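All protein chains but one are shown in place.
To keep things simple, chains are lettered A and B as they appear, and every chain counts its residues starting from 1.
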Amino acid sequence: MSKKTLIIDPITRISGLLEVQVHIENHTITEATCGGMQLRGFEQMLQGRPPLDAIYLTVRTCGICSLNHALTSTLALEDAYQVIPSPNGRLIRNICLGLEMLQNHLRHLCQFVYPDYVNFEGLSPVAKSNPSLCDFRLPSHINLFLVKDYFTALTLSRNAHTALAAFTGKAPHAHGVFVGGITTTPTIVAYEQAQSIIKEILDFATSSLVPNLYTLGDYYPEYYTLGKTQGAFLSYGLYDQPSDPILYGPRGTFINHHLAPLDIHLITESFSYSWFNAPDEPLPLESMPPVPNRQKQGAYSWVSAPRYLGLSLEGGPLARMTMSGLYNHGFATMDRLITRGLEIQKLCECLLAFLEQVTLEDFYNSDWVVSENAQGIGLTEACRGPLAHFIQIEKNTIKNYSLLPPSTWNLSPKDNQSQPGPCESALLNTPIQNIDHPVEIGRIVRSFDPCLNCAAHITSPYKKDFIIQVI
Amino acid sequence: MSQVNLFEIGQIENELKEIEILISSLHHLELKYAYLQKIASIREQLIQSLLFHYNVRTPTTPFTLAQLQQNYNGKNNQPAYIAIDNIVYDLTYEATWGGGTHFGLQAGEDVSHALANCHSQNKEEIISKLMPVGILESPVIP
Partner (left out) sequence: MSFSPCPMFYIQTPRKSSSKINCIWLETSGCFGEVISFLNGEHPGPVDFLQDMCHVVYFGSLMGDEGEAAYTHILEVLKQNEPLLFIVDGAIPLKDQGLYTVVVNYQNKPITALELVKQIAPHADYIIAAGTCACFGGPTAARPNISDGKPLSEILSSTIIHIPGCPSHPIWILGTIGYILQYGIPKLDNLGRPLIFFDQKIHEHCPRRSYFDQKIFAKNFGDPECLFQLGCRGPVTATLCPLIRWNQSNNWPIGANTTCIGCANRGFPDQMEPFYSL
């Protein structure tokens, strides 16, 4: 009866700092914890600042999903100030959201995930130290195809940012996305560049990336079972408006294989295992922000545990693909990777359709005024799942600001009922072949595309009933 | 004296002080006092020129701090004025004060302290390039 506690820190090839701890008994994981290792305190930082600065500050929550925050912050401010963005601007913002996702998915799959399955011997530091212990199964000619994917993804993800910067000025940490639409002057150059780059990415996904992901699944079939979660999902809706040319992911929850509409008031946050002084009962979103306490006994993460109706929900491409009916194979590691690849294709199709609708005039509506006191909420689907920003403005300054990013859901620690988060539950009961050199843990964790820069946040009080404006 | 600016005046004053030190080491008392008187008269001329320069350069339009804060803070298309050592300057088109703000400072305020702290090396040089529009008046306390 062999027992071992294993700590993996850093989990490399993710965004942010993550520590995973597992107890292994008889070659099976009996307990697993995922801990966010970094806190900056964005909510407290935003208090007292000019409201319109929130867009530029929240983008800096994260480098790889930066535009998601810009857009969500903009939507929260538009909700607060009751601004209708220019219709063309809205289209371009949807395209920008898609381009950021394309950049993220390409980098995640090829730069972050591939090195766990593909041998990169010779390329330091991507190459593993002990390749013979890394469970590489691909024959060398197939390995070569995936290595080529890695280099192609470097170029195409960079191009996605080129297309994005043509609209937003720079990536990451875009300008351009602002209350009222997109500030950039419409030009045929930016338009055609985006079109060309999106087609290039679609071509790569269709001809190489997605087939290679399925091949990976063929050589690693047990990963259609390893890293399995309940398949309980949350999504704020991506390209789900009636006016959108190609509909994709619906807004709502997916629990027990049933789609249900979203009720934002059913979200609570628990801090039992997080480094904050807070009561053990989960707090509704209308609560005072807890104070950080790094010495708290029993806690192991800076991330809070959001729950919906007390359930731990998951977000991301698997959620969106399942909820839209485009994928119904399963909820395990390989499913997450494959749906991310399939989503690249779907996003490209959606973006090209959006481009067809765009006219080269009036991206920006500057005809709006600020209110001295206001509240607003912005909801978007980000790369990794549902992203929410809440803003409360008093006397023209930010009284409170709160972020609830997708990785807070996906990489959530245990809640007050000791119910694990999605990544933690995915690790439970995983058989480990070699406990001195496990390969399974990193593979499962990375399939969630963790982003711990985003994840660690403190909720702030929000006292109004939400009326979610669907624009 | 034609175009004199504060920076140059500061330099002249420093030179005068150096000469004074040299003079005070003289043993010949009569000569020493004659030279010191000469320095005093040069200084008097400098002050007159400075006053003349100031009177010509500086408008004497009075502003209270409250007026600056309410009507000249650079917000909402207002002009951007600041006060330094009781003189009010117009920074509306000063490049480093975009939107009427500069490194956390807002126009419409007395920034003497901040200037002395952040630009202690070249404070006079900076002031010499600004456009004065009036003087800062303390509000009358009844």
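As a convention for this text, contacts are C-beta pairs under 8 Å (C-beta built on N, C-alpha and C of every residue); 3 or more make two chains touch, one makes a residue touch a chain.
Quick caveat, the model's predicted, so the values are computed rather than measured.
A.B. asks: Tell me which of A:33, A:66, A:88 or A:339 is the one touching the absent chain.
C.D. replies: If we include the chain that is not displayed, A:66 is the one touching it.
A.B. asks: For the chain not shown, which residue from A:140, A:243, A:297 or A:418 touches it across the whole complex?
C.D. replies: Considering the complete complex, A:140 is the one touching the chain left out.
A.B. asks: For subunit A, which positions touch the chain that isn't shown here?
C.D. replies: 7-17, 19, 37-41, 44-45, 49-50, 52-53, 56-57, 60-64, 66, 107, 111-112, 115, 119-130, 136-140, 143-144, 147, 151, 154, 157-158, 161-173, 175-176, 178, 180-181, 183-185, 190, 193, 292, 294-295, 302, 363-364, 366, 370, 442, 453
A.B. asks: Could you pull out which residues of subunit B are in touch with the chain that's been left out?
C.D. replies: Touching the chain left out of view, subunit B contributes residues 74-77, 93, 95-96, 98-104.
The working rule: only the chains that are shown with their structure count from here on.
A.B. asks: Can you work out the whole-Å distance between the CA centroids of subunit A and subunit B?
C.D. replies: Here subunit A and subunit B have centroids separated by 56 Å.
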